[in-house]
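Submitted below is the structure of interest, expressed as structure tokens.
All protein chains of the complex are present and in place, except for one that has been dropped.
Chain lettering (A and B) follows the sequence in which the chains are written, and residue indices restart at 1 in each chain.
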Amino acid sequence: MLKVRIIPILTFNGFSLVKTKNFSNPRIVGNPVQAARVYNSRGVDELVFLDIFASEQSRKINLKLVGEVIKECYMPVAIGGGIKTIDDINDLLKIGADKIIIKTAAITDIQFVKQAVAFFGSQCIAIAVDVTKKNGQYKIFNKLGKDIELKDFIVEMEDCEVGEFVLNNVDRDGLMNGFDIDLINYFMSATKVPVIIVGGGGDMTHYSEVFTKTKAEAVGSASIFHFTQYTPMDIKKELAGHQIPVRL
Amino acid sequence: MISIIDYGMGNVASVQKALNFLKLESIVTADFNLIEKSECIILPGVGSFLQGMKNLKSKGLDILLDDLVMKKKKKFLGICLGMQLLAETGTEPYDNPGLGWIKGRVNKIEDISLRIPHMGWNNINVKIDRYFSNIPTNDFYFIHSYHLVPDDKGIIAATTDYGIEIVASVQQENIFATQFHPEKSQNAGLSLLKNFFNA
Partner (left out) sequence: MRIKYCKKCLFPETKPDLHFNEEGICSACTAAEEKYKLINWDEREKQFKEIIQHYKKKPQETGWDCLIPVSGGKDSTYQAYYMKVVCGMNPLCVCFETTAVTEIGQKNLDNISKMGIDVIHFKKNYNVYKSMVVEGFRRVGDEMWPNHIGIFTIPIIFAVKFNIPLVIWGENPQQEYGGPNLESVKSRVLNRRWLEEFGGLLGNRIQDMVGVDGLTEKELTPYFYPSDEEIERVGVTGLFLGSYFFWDAKKQLEIVKGHGFSVKADGPVEGTYTNYENIDEKMHGLHDYLKFVKYGFGRATDHACIDIRNKRMTREEGLAIVKKYDGKYPAYGVNEFIKYSGLGKEEIDSIIDSFTNSILFAQDEQGKFIKDAEGNLKRNFEIE
């Protein structure tokens, strides 16, 4: 039986790890290599590493630093940030990335997403879906001034045969006040590909809630691991107590 | 020396990293001489079956590997796409020939209520325990949308359950292959690699 995944997320500003709230006010939380070593020692299910300012600052992800992070990891690693070309993906795969997460280019260049899937296979290409609620409707959060309905975006990406979604709830990012169960239920029924759910985890009850009240199979988190005593293993032990399949 | 075949299909760096961790000497290469001289061959890879075969053929690696593995019986490990390519026929995106070392087909995982790709940690049921003994856990990391269906069920070394029974590993004479990624499966994967290379 497939186990649910608890995935630490490292967000990076090109220099340090940072943690945002509602996608703003990045707070420097440490050195990426040290975080990768901690998560490797914990044997976490997967690791997600995102350079969250690469696209905004029109720069490429720092391959040297990302390489140093991947070198520490004996678990699957997904990398994202400013990915626009097939070469960008190739460069990351060469240094050991397993999955590539595309965000901005998925909004601006759908042909690129198709091309990437054709080149590297569905399993390699994940799409970050940043969602915010406006006037009661789920929209794709973006700084390009585009008005995109969530449901349209999901259909478009599924047509490209992407292998995974990383669902970021912008409205809950960094707040540690629980997951948005309605959004997750909506999203999980709207797609047939795997989804990593991100945004809102702050204590144990949030995790047991998201796995019992929705069809979630993977959750990504950052704040809870930076700022509280809980580790991914603590969460998995809690989930095991609710008969949710985990890898202990 | 272990040769990790470099044919432009995905993440070879992690395979070598795992071998380094086990203090096993390896080289990522497409050089015929080096591959011939090595004691073991690893065919890694992720991505499309058709593209994988194209890449092997364009470098003449299909013929070399056939000679070394099938005729000269060199020890061989296939991982993920590197296991699927051993089949006679792939179906991605249409029927096309594989290396043909294992009789059978590679089909899309279909008609199940579960999500595709099959992605994450799944436990396996061991059928042939030659390399699977003394492994700390039996959860391994899978990431695939296609699966190998061999004609001869006797070569299935392990299976996993994902709505349907999926072949997780095969073993046929000098050939051992896994659908999951031992190099990404932490202690369980490292133990398996250790068992294989030390055997």
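Following the convention adopted for this analysis, a contact is a pair of C-beta atoms (placed from the backbone, for glycine too) under 8 Å apart; a residue touches a chain by one contact, two chains touch by 3 or more.
Given the structure is predicted, the values throughout are model-derived calculations rather than measurements.
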When the whole complex is taken into account, which chains on show are touched by the absent chain?
A
Residue among A:N62, A:T191 or A:T214 that touches the chain left out of view:
A:N62
Residues of chain A in contact with the chain not shown
15-16, 25, 27-31, 33-35, 37-38, 41-42, 62, 64-65, 68, 225-231, 233-234
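The definition used in the following text is that only the chains that are shown with their structure count from here on.
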Taking each chain's mean CA coordinate, chain A and chain B are separated, in whole Å, by 28
In their shared complex, at which residues does chain A touch chain B?
1-5, 43, 45-46, 70-71, 74-76, 93-99, 118-124, 163-164, 192-195, 217-218, 247
Can you name the residues of chain B that touch chain A in the complex?
10-11, 13-14, 17-18, 21, 46-48, 51, 114-123, 137, 139, 141, 143-145, 161-162, 181, 183-184, 186-187, 190
